[in-house]
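Encoded as structure tokens, here's the structure I'll be asking about.
Missing here is one protein chain; the remaining ones are kept as they sit in the complex.
Labels for the chains are A, B and C, by order of writing; each one numbers its residues from 1.
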Amino acid sequence: MTGPVPTEAWIVLSAALFLIGAVGVLRRRSAILVFLSVELMLNAGNLALVAFARQWADAGLITAMSGQTVVFVVLAVAAAEVAVGLGILVAIFRQRHSTDVDALSEVRL
Amino acid sequence: MNDPAAWVALAPLLALAGALINGLAGRAMRAPRAGIVATAAVGAGFVLSLIALLALAGRDDRSVSVALWPYASVGGLDLSFGFLIDPLSVLMLTVVTGVGTLIHLFSIGYMRGDDGHARYFALLNLFVAAMTVLLLADGFVLLFVGWEGVGVASYLLIGFWYRTRANADAARKAFVMNRIGDAGFLMAMFLTAGAFGTLHIASVNEAAVGMAFGSATLGAIGVLLLIAAAGKSAQLPLQTWLPDAMAGPTPVSALIHAATMVTAGVYLIARTAPIFAMTPFASAVVAWIGAATALVAAIAAIAQTDVKKVLAYSTVSQLGFMFVAVGVGAYWVAIFHVFTHAFFKAALFLGAGSVIHALGGEQDLRRMGGLGAKMPITGLTALIATLAIAGVPLLSGFFSKDAILLHALTSTHLDGYGTTGLYGVLLLVAVLTAFYMFRWYHRVFAGRFRGDAKTFAAVHEAPATMTVPLVVLAAFSVGAGWLGLPAFAFPNVLQGWLEPATLGGLVSMPFDHPALWVEWLLLGVAVAAAGVGLGLGAWVYVARDGAPARRFGDGAVAAFARGGLGFDAAYRALFVGGAQGAADGVAVLDRDLVDRGLLGAGTALGTFGRAAAAIQTGRVRTYAATMFAALVILLLLLAWTGART
Amino acid sequence: MIAPADIVLTPLLPFLILLVAASAALLIDVVQHRAQTGGPLALVGLTFAAVSYLVQFGGARTEPTAVFGLHWVVDVPAVALGLIVLFGAILSVLGGWTRVRRDDLDRPEYHPLLLLATAGGLVMVHAGDFVILLLGLEILSLSVYALAAWRPDRRPSQEAGMKYFLLGAFASAILVYGIALTYGATGTFDYGGVAQALLAGAGPLALAGGALIVVGLGFKVAFAPFHQWAPDVYTGAPTPVTTFMSVVVKAAAFGALLRIVATAWSGALPELEVALAVLVGATLLVGNFGALLQSGVKRLLAYSAVAHAGYLGLAVVAAAHGAFATEALIWYLAAYAAMNAGAFVVTMHVMGDDPDRGDRIEAFEGLGARRPGVAAAMTLFLLSLGGIPPLAGFVGKFLAIQAAVRVDHVALAVVAVLGAVVGLVAYLRPVFAIWFRDGRSSVPALAGPVRAAVVLAAVATVVLGLAPDLAYRWIEGSGPLALVPWTP
Partner (left out) sequence: MTLAALLIPLVGGVLAWATPGRARGAVAVLAAVAAFVAALFLPTAAPVDVAWLPAFGAGLRLDPSGASSVLVLAAALAMIPTVLTAAVRVRERTGTFLGLLLIMQAMLAGLFLASDLLAFYVFWEAALIPSLVLLGVFGGERRRGAVTKYLIYAVSGSFLMLVSIIAVRVLSGAESFAFHELAPAARELDAVTQGWLFAGFAAAFVVKLPLFPLHSWLIDFHRENHPSGAADVAGTLYKVGGFGFFAWAIPLLPDGALVLQPYLLTAAAVTALWGALAATRQEDLKSLLAYASLSHMGLIGVGLFSLTEIGLAGAMLLLAAQMLSTGGMFLLSGMMHARRGSFALDRFGGLARSAPALAAVSLFVIFAAIGVPGLSNFPGEFLALLGAAQASVFLAAVALASVIAAGVYGVNLYQRLYQGRQVEGTHDLRAVEVAILAPIVAGVLWFGLAPANAADRIDDGARVAVHGPDRPVPAEGGAASEPPLATAGGER
């Protein structure tokens, strides 16, 4: 087996990661695990970004580098989300001693 | 306004002024004064009418138009108001104001002591105003203004003593029945305007003559006009209101429900004679409706026990005669009968009024009798009028009725529509008329009194304000017929006077002219009919002292006849019930179906609202699932549409 | 790839001013604890930002330009939307003036977060590039997540913050993936480049990326069925924050969406426009019907916000093709900012001291008799939200429907007006309570800043309705800028 792995394969992998993350969001009750699933989805996006960046670089497109740069932006976004999210989570856990997201269903109709 | 004939245009205004004075200030006036104002207003109109009559008689151009004001002009349809003063309208005006004046005069005595007398005279004046407008109008719309105006006045006068429920009911019935006729009138106008683009009567007449003979449009217009006329003139099938209308004060019955308003239908058809002249079908319907009404009403009249109801049915019956006359195309003859009938029927009603007045409100024939001795003037004038209506030769009713019979037989306009049958029916009705009028006179004035003695003792002749009109009317009941003597042998003023006014020289009506001896023979037959009727009456009531009638009177047939041959009952069951049922249904449906149905739709909206809110579970995972599902569906749809293209 | 000539800071001035104000507020608190200077500072910052806009772009018609290699676009829509964002933020700060103190919201980070969120909003409306958009979106969202959960002692507030955060992160992830796919399809992030590539040929990858972006942004603007967070979060969050969210977040998100639809896709993805139309129709129905049965005014207004996303969506749907769509959207957002912020401000002061459950319609009963001025203003806002002429909301609806009709979306317009009927019924329930009921409403006199907010909103609502041309003339004929990408 020679040559680089084709872009399609990377994209399939990233889509699979995205799906796994999404299913995790839907299935998990613990806020932290939901959160982790979202991180998985974000990283699926990152994987796709770098894969595409390589593809465009191979095609000779001069903007191809931006795809790789953006990965860092997304990583920063993810980090910031973690910070804010954990802050909220801690505040709630302090009061409720639980991170069950299904318990957050008092406001409705 | 230099033309003296045109002065009569002020007549409606005078009457209206009288009505306003009495209506607004009447309550402040003492008893006779309101009556005097009202009588003067109508009397002035009468003088103007006479002046117009004489002015027109003295010249060749007998048609004067007076433009009033532009009512409306819309979409090319000009509806200006104007008066037409011509022999037909002037003659009718003279009768209306003349008889009207007399009846106003009579009312001064009759209504003395009634606390509503100012209202009474105001309404009576209002009626005269509307009636004169009706007669003078040169367009259908203004005519309709008068037409409904008289209906309104009639409604108010029938229900004059409104505190008794029956009176108010009778008034309502008259109004609604008239409205049915009015609806026909309106529809006739709609078709006329559609066909001719104008509602000016003379123009319509002219245009009608230009249309195909017997055209369907004209036929429809004619039939609709007949419905209108039938409503106002109490012809089948709209006749039932008139007997009930006797609930009003008796002079009202004399003026409105005998002499003037009810003849408006005849006038309408005479006014639009060219339309009917062009459509034998509509004419035949008119004639046969008239004949049937004459017969039905005459039969009903025989069985009546109320002194006024006999006269009411008699009026209906005589109006049927007039309808036959206009139906066969003898328009001047119809007006002739209107003319003579106005006098003798007014005299009869006023006579009845005088009797009722004398008996303190008693109206039942079964508790009268022998009053001729106590009330000589009333009795004598009533006798003359009775003989006139019965068709005794040389009195007015004889000539006009004979002319109708003759023209019914000789009309070729209605060839194929059974003119001989018409003649036969009318002859029978003539016999019946003589009979029931004899009965009426005999039950009131002859024989012995059947009420209690105390009442009889109090009976006295009416005051002069009441007897003078009686005498004048009786005089005209004798002489009015002389204006229209049989044309084959005598000078006939009326035909030459009226025929140009009705047919306007546009068409001429065809009649057979039988041999001279036939004409004399027919005259003899008419005399014989009156003789038979009177003779029969004499046999029943004088010779046998009413015994055959008594045996007959308690039977079911008589009850049936007394009830107006079941028309009222049938209407109550069919139409009143039907209409009320429909109205009830509508009222219920409106609430239950329309209202609740749409409210139900509103509730359904609320359900949507609940549904929109119900998907809010409050759970994060549900929301995420919804989002994700929507995303998947979106992607699938895009893939699908992408695959298709 | 940014040439030195591109680094021009003046167009960024409003954004920078907000950052400075936010930092200053935080620093002052370090120096002097609990100084409670956040509010005035925020106000000053926002006002200066607005002034810097007006000074730079207020005069003659703004010539469209872009700095930072096209990533920061300056054109009439961007400036107008930026001003609306600032206007909404000012109303929120003024309107919440006393309420934040009363509810103990006024901790040192409150106003800085508000300013940061506003700054994020500005970034979004100026973004000419998906990455900048993402950054702006996150600056905005992360601040608002925190603000929504600003009362950790109150369960609804916690719940609102957590819900918003989790779902928002989920939506962001979807958006990121969409951006990645778009990049894969076109090789670029900036709108002009994307447009060029898509017009040359749009494959399934671009379509999928577009769909993910629609979902990601659809969440922020609360298009059904991505709207479900909105009622819960609006209700649970402290009302001053709700006010801010309903106006600023909405304006920023719609500004971004408009620019993407009009420039990046620019009609090259017709399937997505159909999908958007369907979402808009659903939003109109869900929002208006949902509002019908609410017993809380905050929640009613939350559904109303969803419904108004639908009306704004009409303009978005039309944006790729129709003239007047951009104007309609800007105008509508301006009107919406005034009337909606006004309604929330009145609500937060009518509400009792139980700020999370005190918004029941009964609280408004008798307001007409007690405080006729406030009552009249509230009535004005509600009628305007319902689209009754001649108020601002009516003109907005008129413009939005007109935009939809121009691109032959008549059916959508009919759905919109039928929804408006339902919505109007919902709005009138508080109106009836205010005027036709004798009640318990006991509202203290409004403090000066609050009164200023209400008056400002009311005047805007009336003037934008009676003399719409004053504002409209300024945005007439503007369309979002689609610049050709920079190439070396």
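Methods note: a contact is a pair of C-beta atoms (placed from the backbone, for glycine too) under 8 Å apart; a residue touches a chain by one contact, two chains touch by 3 or more.
The shown structure was predicted, so the numbers you read here are calculated from the model rather than taken from an experiment.
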*asked:* As a test of the contact rule: which chains in view would the missing one touch?
replied: B, C
*Give the residue, chosen from B:40, B:176 or B:507, that touches the chain omitted from the document.*
B:176
*Return the single residue from B:46, B:127 or B:155 that touches the missing chain.*
B:155
*Which of these, B:394, B:543, B:583 or B:636, touches the one chain of the complex that we don't see?*
B:583
*asked:* Among C:180, C:413, C:443 or C:456, exactly one should touch the missing chain; which is it?
replied: C:413
*asked:* Tell me which stretches of chain B touch the chain missing from the display.
replied: 23, 27, 69-77, 119, 141, 144-145, 147-149, 152, 155-156, 159, 162-163, 165, 168-169, 171-172, 175-176, 178-180, 182-183, 186-187, 189-191, 193-197, 207, 210-212, 215, 217, 579-580, 582-584, 586-587, 590, 593-595, 597-599, 602
_On chain C, where is the contact patch with the chain that was removed from view?_
327, 383, 387-390, 394-395, 397-398, 401-402, 405-406, 410, 413-414, 417-418, 420-421, 424-425, 428, 432, 435-436, 467-469, 472-473, 476
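What we mean here is this: only the chains that are shown with their structure count from here on.
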*So which has more C-beta pairs touching, A-C or A-B?*
A-C
*Report the inter-chain centroid distance for chain B and chain C in whole angstrom, where each centroid is the mean of the CA atoms.*
77
_Quick check on chain A: which residues sit in contact with 2+ other chains?_
22, 25, 34, 101, 104-109
*asked:* Residues of chain C that contact two or more other chains, please.
replied: 162-163, 166, 170, 174, 231-232, 294
*In their complex, what parts of chain C are in touch with chain A?*
1, 131, 134-135, 138, 142, 145-146, 149, 152-153, 155-156, 158-163, 165-166, 169-170, 172-174, 176-177, 179-181, 183-184, 187-189, 193, 231-232, 235-236, 294, 299, 487-488
*Mind pulling up the chain A residues that touch chain B in the complex?*
22, 25-27, 29, 34, 101-102, 104-109
*Flag every residue of chain A that touches chain C in the complex, lowest number first.*
7, 11, 14, 18, 21-22, 25, 31, 34-35, 38, 41-42, 44-46, 48-49, 51-53, 55-56, 59, 61-64, 66-67, 70, 73-74, 77, 80-81, 84-85, 87-89, 91-92, 94-96, 101, 104-109
